[in-house]
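A protein chain is absent from this complex, but the other protein chains hold their places.
By written order: A, B and C. Residues from 1 in each chain.
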């Protein structure tokens, strides 16, 4: 039983905690919060021991009925591995603690590659993560790009990727971030950081990315053009998507043409938190003309990395050497089957 | 076992169907769709027999793997009672069918009071619905107003109500409706229709309402001022809310100050579809000064009427004469406890 | 000729600068920027001398073709009066400079009343500002409230005001602020600060305000209920609005029922920056029933205080003792006539 601590119980952390709790070979030994709020009450409802960074705030937690199990350091000591899901750039400041305690740790894509020296995607480089002390799970957008690029590369060879990321401005529960009425180039310069970030997992790929932010909370949308080395077939691409454990096909028959309808479908299907762990590729958008492949894929920014974190834990702990087996274990424990099975 | 048909399997219909299915004294004998889309696949997943208005479209459903059990008329014949959850103003056109078949039917608040001659709210007039053939469950906003006004009226007597409804522009899954960047007076004229609609349930109340639409999908927000006949106490109002089976208190300790954070909390708690069946009254907003009571309440437009529909079915079928008992049965079957129990 | 410096050339500052430049008895002797950006180029286009807070950044300005006239202190020395339009709470830190130089200064509503010890509204207390060294022009929402409350109070006597402010989340050019999809109670507690702020101008009024923020950039919307001491007449209220130099009537004939259509109308009419200096009161929303008066008014957050700043300058400099005359001078110089004259 792998003892997992979740440092940072927010948008990603709370999902990783539930995904860990669902696995038979892992357990949540604690989660951390900096202040008592709604999410702290959720941790209590789930029965996750609550640790806090600053013990001087213990009284503030207890006053509202939240027990505090100890400090973040106490939590890390009790764990085999720590999932650092603190906000971007905070994670780096926690590394000395993990090193001091000699613990394994994994960070999210908001941190730089250098923090761990290894960037992870279950479908691309599971084997290379086996036994590592430190791993970085790449961001939601990079995860989505790596999955499909790797699959197309295996089948056809990828000559070049041109990807435009139209990104959500904030997560649904974030009320301070905008924009309210604007399309923001983020960054203005081309390429955006996403291309280089893909190279941290798939170093041989030629890729240029462009990124913008729009006033929506639901999902990111990628408009992708891949130039392949061999002639590409729409039917074969559909099969690749259908057979991939972390990609899903949005069939034309569902009548879904937006991120909002897609999230509604996930909600109606009873997915926990309406989460979409898979790349959602729109069947009707797949355009194949000789070596030119274009398509849209929607990426749920809060969810696709969650399952990657679980596989990364398993690889780092070393008990499971086979990435495909870990992916299947993770998916099965979550009752997750890609979305095309439901329509 | 009450045999319930859901005519119109959309935003409200799909929720009522699941709520009916959860009750021990009811079952869903069918739901209707006009075209095959994502929601039709959800009905299939749930195992609800699918009926269609226009049998000439049967092939279109079957082509994508959706079995058709028959026509809407077939469905109604097989039912004891029909929940009409078709879009506003469509419901009225279905009345002749229900009359012809001699079936009980209930409509939503998008229809006029006159369609049924009786407007329903579980907490206010359950008894008056017992045995009726036709009932109209009032709209989400009117439901939210009736619950709190009735409770305050019982305790203090209500001299006058002034309520401003700041309404969501569309439901999360609706992609065609706006506004994108505007506050729309709907209507410009004062009072809005909500005041008179409250009178359809609570005819003796003095009330003026004003309504606008804003670019959000989450929930409505009501800013309410009630002038009472007796001096009002904040603590007593908090108790009234806490003890009401369909009102919930958003405590200050949760740190929630927006509809988005509230929906996130409901999602995290594992509520089905993140639904909030209860008026969500913000503890910290309750202002009581002599006979002046002000507060904010958030109303989940997709959910609060769902539980009212269940009670209305039970009242109309006549087996349960006690409204409070029906409310408890409905809530318990859904595993629903007001939100203050979770924080 | 009053020599005016604008400290902070942003949303408010750039508008005040143009309004000053339009007056015959005033001139802009300089505006200040902290960094070279699009607005700095606008200042250059207008011919306003550009001063900067930190002279070490002079090269960065000059590199892109922007001449720097000197430091902010240089600018203040050259001025008779300084309009401080720096961001909220920054203004307070500038007070020692104005005191040291013995200059007159006025701040915006983002600062506390105490900074100047006097809060200003042209229509309410012009006379009390005559000759003062320091004045605070109240915020856009408070300005809008004071104008109408004062006018109703003069005519009928105001027993009580209940006002709900539905506020825009960000200005159109602000891309970082949200919310994107939420209604945010700001604050959750009742009353909001707007009520007490009205008292800084009209100390004898009984008022309770409630405030929220919604995802729009256009304008604020106020839903107001005023209980009067004498019976109120809709026709007379319409006349009061029509005859007020800073209030406008949105007639039913224009078919306008939203902030977006209102801004579009202002744009089409050729208003500079589509600015609406006046309270925009919707004729069709005016509800008068005995001593109960309700209505909607839209407030353009970027504009309504601009004309108040001009009058405040004139009062403080002491040359014009008559508020009504100053208001007329200000309006005429801007070619401004309330919106009902155009439809």
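Definition applied: a contact is a pair of C-beta atoms (placed from the backbone, for glycine too) under 8 Å apart; a residue touches a chain by one contact, two chains touch by 3 or more.
In this text the structure is predicted, and so the values were computed from the model without any measurement.
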Option touching the unshown chain, where A:7, A:259, A:279 or A:342 are the choices: A:259
Absent-chain interface as seen on chain C, which is shown: 14, 35-39, 41-42, 45, 64-65, 172-175, 180-181, 217, 253-258, 260-261, 263-265, 267-270, 272-274, 342-343
Touch list for chain B against the chain that is not drawn: 169-170, 172, 174-182, 184, 215-217
Touch residues of chain A, complete complex, unshown partner: 162, 164, 166, 179, 181-191, 208, 210, 212, 214-219, 221, 223, 225, 252, 257-261, 282, 284-287, 289, 292, 294-296, 298
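In this section, only the chains that are shown with their structure count from here on.
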Rotational angle, Cα trace of chain A fitted to chain C, multiple of 5°: 180
Pair of chains with maximal C-beta contact number: B-C
Whole-Å separation of chain centres (CA-atom averages), chain A against chain B: 36
Cα-centroid distance, chain B relative to chain C, in whole angstrom: 42
Where chain C touches two or more other chains, by residue: 179, 181-182, 184, 215-217
